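Showing just some of the chains, left in place.
For reference, chains read A, B and C in written order, and residue numbers begin at 1 within each chain.
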Amino acid sequence: MQLEVDLKLQLGDFAFSAAFDVTGRQIGIFGPSGSGKSTLVNLLAGLLHPDRGRIVLNGRCLQDTDAGIFLPPERRRVGVVFQHAHLFPHLSVRNNLLYGYRRTRPWHRKLPLPEVARALDLEPLLERGVACLSGGERQRVALARALLAAPELLILDEPLSALDHGLKEQIIPFLRKALRRFEIPYLYIAHSLNEMRLLTNRMLLFKKGTFHGLADVEQVARERMSRCDFGYLNHLQLGESREVGDLQAFRWGRTELIVSRREGSEPGLFELASKDILLFKRHPEALSARNLLEATVAELVPCDGMIGVVLDCAGEGLVATVVKEAAAELELRQGSRVFAVIKAVAFRRLL
Amino acid sequence: ELRLSVNASMREAVLESVRAFRNLHPDAVIVSNFAASGALARQMAAGAPADLFISANPEWMDFVVAQSLVATDQVYILATNRQVVVGSATTAAGQLTDLADITRIAIASPESAPAGRYAQQALRQAGLYDELRSAGRLILARDVRQALLYADRGEVDAAIIYATDARLARRAVILFEVPQELHEPIRYPMALTLTGQKKALAVAFRDFLLAEAGQAIFAAQGFVLTD
Amino acid sequence: MLEFAPADYQALWLSARVATAASLLVLPVGFALAWLLVFSRLPGKALLDGLVNLPLVLPPVVVGYLLLLLLGRQGWLGGLLARFGIQVVFTWRAAVIASALIGLPLMVRAIRLGMEQIDPHLLQASRTLGAAWYDTLLTVVLPLSLPSMIAGLSLAFARSLGEFGATIIVAGNIPGITQTIPLAIYDYSNTPGGEARALALCLVSIVLSYVVLLLSELALRRFGWGTSRRQGSGSRAALRKSPSS
């Protein structure tokens, strides 16, 4: 997706202005509440008219106020998944799903209904009305409905923030899998940096209605690590695994990590809180934790009374957080050798 | 097909005449339309089909003549009528001036109904109108039937109505007749329209109404025969 | 072009007064009936619904006739009122009552449509906070029905302005006393050459109703929690061909 935007809009007191040019398949939009994210969505989708500006998507001009071009929403091929699913109450799940599909030119259609329904686990719901769906089911239907319309660009405007924690965990893997699988470029809006990290690499930053540049998601996450309750959340891509007694040993770069059997055995993305990593100066004996890694301190990042320790474990990066006293006591400095201890239960599978 | 536009107050008499006429012309298709004279005249002016127009109000006949819907020489007087005062049997009134002592008197609205105009003329002649009107004792009804309704229900003590309508009274009785010299003669003009003139059936029906058989029907309904 | 006789001014003034009084009179009645129809579990609810609709279904003349039977000197209510020296028939009060009755079904329907939108949880909340049912009715249902009451008022007012059939029977057609605009128009239209003045009165009536329509729209906007609670009217744009042009 190649998106070129230069827009200006005054809404009452609120002045929106954004000019950027971005290429990529998975872009985030990040900013505090009221910063104009949804305004941008409405502008891109053609639901709102800018005072001045132009939008070019993959070389196709969607809007150009100077040239008097305005493509109405239905001809933009920009799909939107709204925060509240906004399903059609008078249609069954199947007809909700087919609403966009039927209105898409046959040669644009990418996916048949059965495949999307299977991927999003909607098969048993197809003939139901939408009134009796749970929150998570509604959101999945909304997503499937947008996917089936095979948009050139899919915008997801906080699709998960209405859901509780449990449902979120249930849907994110679906979302990630579905978006990758169906190869539809997307813009993802979320308030949660973790959600963002799982679904995008770079994000457009907004503040008070103004575009503030493009940023790397990991970068921003690390900068904010101290604000999060769990410190920083490491994302580890683990490979093949083998059984080790009741546990599972996953390949991680050149070494192995022991993970509780509960997290399954397939390769995947795992989460590890920085504060779940214990550092020892010397090799500890007989302990309850299952992972003991030798590591080099690559960098020390002080933040808010704590210290983030960026470790290099046989080539793989890992961030631990320790309190200042501990850092002093362990005589941590760049290049020093430490032992990192991680319990098998500290890992959580994300995908 | 013969189309009649007839003032609603002559409904019974005209229906009766149509029945009698059908005995002579069994194949005749006769469509009658009953409404207020003004409505009928305006309908004709707007191009609604009508062959014979019977009005309760000479003014509306003049109107259709002025609109060139009816030729002047086609206008006949079908019937005439008289005015009576009705009221409850206990009301003590034997002549118009006695109405001065009566609380409420109903007449049809002089603006919209010819009966009202005749009643107004009679009351004026008797020197009562302005007094009754300013005292708020004069109740103006939509038409004669409504004035009769008021008298019948005892809402007014007396009402000035047509003699023909007085026959419909259930509780009210005729107290006295209004002297005819106090108002214009009450006439029901009838005319064939320009289209009706060309229809033999219409001419036949018109002649039937003016002939003895027709006039008898009107007389039976209380309409005074024209000479 | 617009020439008015003194009687026309009286008719105009009377019409405005009658329509105002009728719609204000029918408001509480309509509210009560709407409440019964929406919230109560009366056994005869369907019957009541039908009864309320009667003035709409019957020709106005019949409504007027029935009112005359009820309110006339011989009618049981009229007889009762007469004992207190109150005369209704042939006064402007009769015109008000006729107009009110004719407007009632419209008022009830509008308020019902509004009441049915009230979240029943709010009523439950109010009950658990110590409000008895009549208290809830006054402090929750009533204020939340305001927008639909305003809509009902403007409907009833407009209908009043045009009411002819029932009014002329119970009130008579007495210039200066009971002759409202439609009655005056009737008089003019039954006089050859009265068209111009009838038309003038129609225009006046239209202007009057239009003013009330605008006022009610203003009031609706002021009390319109219904819309302000939502995304606002801006998003109505979705049904336009292009959002802002």
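Definition applied: a residue touches a chain if its C-beta (ideal position, glycine included) is under 8 Å from a C-beta of that chain, and two chains touch if they have at least 3 such contacts.
Note that the coordinates shown come from a computational prediction; the quantities given were computed from them, not determined experimentally.
Only one copy of each distinct protein chain appears here; what is the full stoichiometry of the complex in this structure file, written with the labels shown?
Complete complex, expressed with the shown chain labels, is A x2, B x1, C x2.
One rule holds in what follows: only the chains that are shown with their structure count from here on.
Which whole number of Å gives the spacing of the CA centres of subunit A and subunit B?
Their C-alpha centroids are separated by 89 Å.
Residues of subunit A touching 2+ other chains?
none
Which part of subunit B faces subunit C closely enough to touch in the complex?
36-38, 41-42, 59-60, 62-63, 66, 104, 106, 109, 111-113, 136, 138-142, 146, 149, 153-155
Would you mind writing out the residues of subunit C in touch with subunit B in their complex?
So the residues of subunit C touching subunit B come out as 65, 68-69, 72-74, 89-90, 168-169, 172-175, 177, 186-192.
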